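Provided herewith is a single structure, encoded as structure tokens, for subsequent inquiry.
Just one protein chain is left out here, and the rest sit where they should.
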């Protein structure tokens, strides 16, 4: 049965003024694996829990560099996420070519929002099925943005999307007030811990299944070394044993 | 069940001569948070109650500058509101470039209405899901306009849209006859009070959750300082305690 | 339930040879407020009952100048009415620019009819939801035309459209034989009285809620002054008291 | 209920090989008022019964000149009839401009048929809702053509379409063998009588409600004077009294 | 009820691999009146039974000249038949203009087939509703082709389409082996007799209701004189009386 | 009843990953009459069982020359088959014009496959309703290809399509291992026998109802003479009598 007779395309309003197809597209994000973003006064960090489609495959990387000063990770439909990623890279490049300077991350997020809005207002298209966390750095410092299939975007101190994001968000809410003054290493640890509290027992956490990337003051967008990630994971294990 | 067999697209008339899809789009406005607009003989003021999607995010700004002499706030679908905002900025800029003078706010509202009408008469589009309050100043003084998904617009002495606008409108109806002669500070106070009477207990009112912007004679479009907003909120609290 | 299985788009004939969607669009006119048009040998007059969407708004003007010698008022979907109005202004202007002379009002009405017809014969459009009364003056004297969503138009001695137009039409039918020889002031009085007999008790009639405009011999299109309207309304009140 | 599951668009054949939407469009003609056409060896005549939408309006003229030697009247959807009329005028004009001679009426009818056919074979259009009687004169003498929404056309000695055309056709069938040798005045009388026998008691027949136009040898297309029509109507009344 | 859920458009295959809409269009041919085509070694002949829409109209001609050496008659939707006829005339003319020689009738039939095929493979069109018999002459002698809404065509020794074609075909099957050596007059007589055996009592057969056209060796396409047709009809009557 | 709710257009996948409309189009081939193709090391042969739509028509030829070295026969929708045939001829001609050499038959089959694929992936088209056997000769010797509405193609040693192809295929499977070394005459005999075993008693086999064409080494595409076909048929009859 249809949940509602107004929910099969994105150009039909429900009597309550809702666009159900846009809301359903938001559900696709929850089916992707976890993405975490957080920032201090100096750095913005993205951390993801990667999945492997099979024992025979490597873990799928979900963090992408958009430009020297901007990175992105996404949950949801992978093909849509990649398309968004390609769009942002092109926009950033065009901007740099035209103005000779880095594109402001907020401006880029705004451009993506405009593109996503179009997909919510045409009968022959569908809203995107991916949500993104975007980490960027500009003259006002680091930023974490979330973008959504409904073409809305938000700026956060820290945030998590994807499956089981609630545990990660609870961790972040407890600790985000200490982030601004946190050191690079502390921030990395917070990011990995937010991923760890969300991961269930059946997922092995290691330097390949957990990706961490950083951008910030004097720090071009870069991935944290697998070994460092593993060291942090190990130290977290020891801490938690201690806690127990 | 369908509410009516004539309500799934905006190009089908009901037997009573109504376009239900357009009416449903109007409902989307009520789901947005409160916007208030009011004016004296000298100033027009917009005030909004901002929401934060999470403890981890900042309050979302909903008031936008269109031009030096025009501002806008909206309730409803954020992505549609932003699109409208961008459209008006471009129109205002084009006008200034073409004619070398500020675009009359009424003219701009009329252009938006023409654009919105098209969305109500094509099978492959949908009506916008956002209502706007537009504050502007021209040679006839300040103006407050409301624009709607049905492509209609109205000029008001004072008005409120968005969720729980009824309380705000009741306040405005009781007091609007005193607005024309009100001073800048009195007008700001009225705006904030109209927001306050609509806000329920679970929303914290402060300099970030309540935005106020002003435009008028010798006053380019500008936001009222957060501190000033907080001072007014505090004085209103004291007054209301006294009243109790 | 559908009233008829043939009534959801304007390109489907019913077995009786009717286009229901076009007929439904005609119903939209009845939802608009009253418009009255009438003419003498010298003048054509439009009178409307204006609505205010709220106590906080001014009455909405529904009479528009198309050209020096042509005016229009409409009932129904405001956005459609405005679009029609803009179309006619552009047509009149183009004509004047091309031929160096005023466009004949009948010709203009014919152009509108052609445009409206297209909306009744395309699957992706809908018929207009507004009916118009058009007052114009040419070498044959003054004219009152009615145009409709079905793309038909009629010339009248006097007519009324919009909600409760029946009372107004009854008044006009009783008196229209005296109109040709009526003076300007008598004609204005007839127009206002036709509005008055249709208005129910809950509408306040005054110089803002009743608009009257005139065009004719040696008289460019112009609005009757609010004060004059109020004087006429008062004298009508006195007359009716006397009658009682 | 649908009369047939194959009757909602004009590109779907019924299992019996019928296009119901085209047949339904034919029904629209019966809803228009009566049109009569007839011819002698020298003249072709069109006569129509005009309706007034209200006591306040003049009777609507339904006979149009297409060119000096061609006239048209129609029953059905007025907007469609006017569109057809405009199309034929343009075609006739273009022909005259291109070839420097009058366009043959049969050729013109053929062009209209081609245009109407297109409307019966596209999913996004609808068949025309008007039938026409076309009177023309060429080197073979006068002609009366009927054109239909199904894009077919016929040549007649005499014919009637529109509401209650059966009585008129019965009259014509009884008398058409005398038409070829009839004088102009006799022919006019036959035309008016054919209208009269179809008109029911509630319609007043006079020089305005009955239009008669003529074209033929040495006779450019022209309307018969209202007074003459009234004289004929009066003489018919007297004859019929005599008959009673 | 739908006869089949796969029969409402021409781009949907039934599970048995049939296109029902194309088959339904074939039914339209049976609703047209009778067409007969036959040929000897020297001549090809078309004969049709014409209908008059009313006593007031002339019989409708259904045989058309395409070129000096090609003629066509059709049963089914008249507007579609005329369109096909116009198409073939244009094709024949273009061919003659391009190559300076007569277009081969088989080639022309092929072109029509290509055009008709398109109508069976597009969602927004419908198959033609007319079948044609085409008589032509080329260096191989005379030809009779049948073309159909399914875009197929066949060459025949003799054939009949339209309502009650079965009686005509039975007559032709009994006699076609004598046609190759038949003289012009015998062939005409066969054609008229094939029409006559199909006609029911309520149709008057005469020089106007039966059309006969011929093309062949040293014989440009031409209509057989009405008087000749009537003489043949009379002689046939006499023969049949004798038979009785 | 629908066989499946996923079977009315060719762009909807069934839950099992099937495109039913494409499969239904394959059924159309079975409704056509029999086509047989087979090859030796030197020759490729096509043989078809022709149908006559009536006693009054000649048998319909179903074998077409595409180029000097390529021939085609098809079963299914005749109009679609002819369209495919025309497409291949044009492709072959263009190739020869561009490269100055014969187009490889495999390449041509590939081009047809590409064209057919498009018809299986657009909402407004339908898959072709014809299957083809294509016989060609190139530097690798003779080839027999089958092409299908699902845009797939196969190369065969010998194959049969169309109604009752099973008997023909059984015959071919029993004998195909002897084909490579068969002489021209033996190959022709095998082809005709494969047709004969499939034909039921009610079809008369003769030089007109059975067409055979050959292409190969030193043999341009050519039809086998009717007389030869009849001689083979006769010898087959005698053999079978002997067998009995």
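As written, the chain order gives the labels A, B, C, D, E and F, with residue 1 at the start of each chain.
By our rule, a contact is a pair of C-beta atoms (placed from the backbone, for glycine too) under 8 Å apart; a residue touches a chain by one contact, two chains touch by 3 or more.
Being a predicted model, the structure only gives us computed values, none of them experimental.
J.: Which is it among F:18, F:55, F:107 or F:231 that touches the chain not included here?
T.: Considering the complete complex, F:18 is the one touching the chain left out.
J.: Kindly state which of the options A:54, A:101 or A:200 is in contact with the chain not pictured.
T.: A:54
J.: One chain is left out of this view; which of F:41, F:124, F:217 or F:235 touches it in the full complex?
T.: Going through F:41, F:124, F:217 or F:235 one by one, F:124 is the residue touching the chain not shown.
J.: Tell me which residue among A:79, A:93 or A:240 touches the hidden chain in the full complex.
T.: Reading the full complex, the residue touching the unseen chain is A:79.
J.: For subunit A, which residues touch the unseen chain?
T.: These residues touch the chain not displayed: 1-3, 7-9, 20-21, 24-31, 53-58, 60, 76-80, 82-83, 86, 119, 123-127, 129.
J.: Which residue numbers on subunit F touch the omitted chain?
T.: 5-6, 10-19, 110, 113-114, 116-117, 120-124, 150-152, 154-159, 169, 172-173, 176
Here is the rule we use: only the chains that are shown with their structure count from here on.
J.: Which chains make contact with subunit B and with subunit E at once?
T.: In this structure, no chain contacts subunit E and also subunit B.
J.: Could the interface between the copies subunit E and subunit F be described as same, meaning over half of its residue numbers are common to both, or is it different?
T.: different
J.: Distance between subunit B and subunit C based on Cα centroids, please, to the nearest Å.
T.: Their C-alpha centroids are separated by 32 Å.
J.: Going by the touch rule set out above, which residues of subunit F reach two or more other chains?
T.: Expected reply: no residues.
J.: Which of the chains touch, listed as pairs?
T.: The list of touching pairs comes to A-B, B-C, C-D, D-E, E-F.
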